[in-house]
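Please see the structure below; I have some questions.
One protein chain omitted, others in place.
The letters A and B name the chains in turn, as written, and every chain counts its residues from 1.
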Amino acid sequence: MQASLDLLMTVAFWAAALRIATPLIFGVAGAVLCERAGVLNLGIEGIMTAGAMTGWLAVHLGAGLWGGVLVAALTGAGLGLLLAVLTVKLGLSQHVSGLAVTLLATSASYFGYRLALPAAASPPRIEPFRPLDLPVLSDLPVIGPILFQQTALTLLAIAAILALGLFLGRTPLGLAVRAVGENPAAVEAQGIDVHALRLGAVVAGSALMALGGAFLTLSAFNAFFFEMVAGRGWICIALTVFAGWRPMKALLGAVLFGAFDAFQVRLQQALGGLVPGQVFLMLPYLLSIAALLVGARHASAPKALMRPYIRGER
Amino acid sequence: MIRLEPRGTPSRSLALAVPACAALAALGLAAVPLMLAGAPLGRAYAAMAEGALGSRFALSEVLTRATPLILTGLSAAIAFRARLFNIGAEGQLYGGALAAIAVGAGAFDWPAPLLLPLVLFAGALAGAAMMIGPALARVTIGADEVVTTLLLNFVVLLLVQMMIEGPMKDPMSMGWPQSEPLLEAATLPRLMEKTRLHAGLLIALAAAVLLHGLMARTVAGFAIRAVGESPPAARFAGLPVGGTLVAVGALSGALAGLAGAGEVAGVKGFLAADLSPGYGYAGIVVAMLAGLSPLGTVAAALFVAAVFVGADSMSRAVNVSSYIANLIVALSLIAVLVAGLLTRYRLRRVGRPAAGA
Partner (left out) sequence: MAGTAAIDGAVDGTRAPRPVALELRGITKRFGPLLANDGIDLTLHRGEILAILGENGAGKTTLMNILFGHYTADAGTVRVADAAGRLVPLPAGRPRAALAAGIGMVHQHFTLAEALTGLDNITLGTEPLWRLRRRIAEARDRLAALMARAGLTVDLAVPVGTLTVGERQRVEILKALYRDAQVLILDEPTAVLTPAESEGLFSVLRALAAQGLAIAFISHKLGEVAAGSDRVAVLRAGRKVAERATAGADRADLAALMVGRAVAPVRRTARPPGPEVLALEGVAVAGPDLRSRLDRADLVVRAGEIVGVAGVAGNGQAALARLLFGLARPRAGTVRLQGRVVTRFDPTEAIRAGIGRIPEDRHREGAVGAMSVAENVAIEEIRGPFQRLGFLRRRAMAARARGAIEAYGIRCPGPDAPIRLLSGGNMQKVIIARALDGAPALIVAAQPTRGLDVGAVAEIHRRLLEARGRGAGIVLISEDLDEVFALSDRIAVMARARLSAALPAETLDRTRLGLMMAGQAAEHGEAQERGQDHARARQPA
């Protein structure tokens, strides 16, 4: 046990934590953006799956790694558009619409995978993103290995969520997004199109979520497997509540979550055989539920979350 | 531009036509992935119809698949009526199956008339127990039950894996992770020779009829409708909002747990991690297609089951992935959501001055 605790102090451990946290950072950034605009995006699990599949497929077909990232983002944006039409334009239940998008995106990804590779018994691997080797930065003590020897996608995730924080806090458009999640009528009264604003937030947020999926195939596992997202989308939704809808706290939450997961993996290795492996695998989900329960006690949810806005029906 | 205008009361025929049209639209939309796969459309649809409806065996398979779908559909329908979004039917189904094995694989050596009800009851109880927590968390601190139930699905699946690889593992399974089999006395009787159709179907149909009666005729159903439509008004009128939600959660979980126990006791005889091909999630689609009506759930479950069974045949006949079935089911959910708008709103053209309107 002592050995496990010592682990928490090592550079390798925190590097692993950040790596594990990367898809969650993308996902939670997307979820925060959607929810601050008033839309609960339960399409996240499917969108991550679709991003993982299309990003990987694009690279497999020769589009290059960044081509794959772009394809994944576009896939996410497209699915986000579908969700936004259902929930924003048509004002349908965000719960059910989100699940519908997840079911559709997941089954379409699996179908598409089989379509592209009818015969493959095991998925072909791709050449993934390599760890960065930046001059000076990567050689910094402690910070270097933790932050700058990651793959480019990890840095992109951190940059994205930091940018989201600045966007929401400092820019006129970010103010409008925050306002539309609180009271759409206030936004409309100031001459801003509520539907366009929410639609944009959901599309952009979904693109971020898809990048979280793409990290799994382009950086972590080098191939696409069924069920590889494994509830990370739902974990992001729980983290969003835990973080009180704030990007910085969401980043912190995702990294803590990654640290817990990395710790759990090492604990599993240390205690191998004594406790069934599934017990450890359950912990992230149980932790997410706990995080949700803790977060749900604050009343800082955007007030218009899950409330469709139909003009004239105020 | 087209704009939505609220309608007064939706007509009954429209309420029936909408899900039918949505189902047809989803089947039609499936042509797109089929064409992408290069499958001949005519042959594909023919194979699907033949596979689902073309023989006594095909029909028995549809009914067998519909059995758990009716129950998970009812589970979602009753919960959604109270606006309790139980998305955990998949996990509750596995929880019910696990409980069924726990009591039915030798723990009690009772005769069939006692053991079978015990097995089914244990399944229902396990499902109910799994949903009470999320319902309480929602009622007391407002934790979104969608997320908690979704996450619990993963936990339960891991628990099932742990049990069937560990304490409950069948020593005769030659290393396959599956549980010990149920005792003979704990299995549901077959309804048709040489098919998998079992008495679970009768239980599911009875549940649908009972729930219909509950919703339409009883004070409890009245409370569920009132709480679902308007919690503040229900509370003002003295109806127990939290209590109703927790009770509905328990009932919803019990139905899903019963589906799991039924699959174990009627189809497989043992528990493995592939017990359900997503019956829990498909139950949501069933409930939505049924317009959350318990009797409609039966029809919707038959449709979804036919899609699954038919798509299996189609996938063999024209060599496309059987994931086409999941795709059709997902499309029909989106279609019914959109079509549902038409019962509440009518489309009207706007933008031009409405002369003489």
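Structural remarks
Quick note on the criterion: a contact is a pair of C-beta atoms (placed from the backbone, for glycine too) under 8 Å apart; a residue touches a chain by one contact, two chains touch by 3 or more.
Everything numeric in this text was worked out from a predicted model, so none of it was measured.
In the complete complex, the residue from A:17, A:44, A:176 or A:223 that touches the missing chain is A:176. Residue-wise, the contact with the chain that is not shown comes from A:187, picked out of A:187, A:203 or A:296. Which of B:173, B:195, B:230 or B:343 touches the hidden chain is settled by the complete complex: it is B:230.
Where subunit B meets the omitted chain, the residues involved are 8-9, 217-220, 222-223, 225-226, 229-230, 232-239, 350, 353-354, 357.
By the touch criterion stated above, the residues of subunit A touching the omitted chain are 170-173, 175-176, 178-179, 182-183, 185-193, 302-303, 311-312, 314.
Everything below uses one rule, namely that only the chains that are shown with their structure count from here on.
Remark: subunit A and subunit B have CA centroids separated by 28 Å (rounded to whole angstrom).
Within the complex formed with subunit A, the residues of subunit B that make contact are 4, 33, 36-37, 85, 87, 137, 141-144, 146-148, 150-155, 158-159, 161-162, 165-166, 281, 284-285, 288, 319-321, 323-324, 326-327, 329-331, 333-334, 337-338, 340-341. Contact residues on subunit A toward subunit B in their complex (touch as defined above): 42, 45, 82, 86, 90, 92-93, 95-97, 99-101, 103-104, 106-108, 110-111, 114-115, 118, 230-231, 234-235, 237-238, 241, 276, 278-279, 281-282, 285-286, 288-289, 292-293, 296-297, 310.
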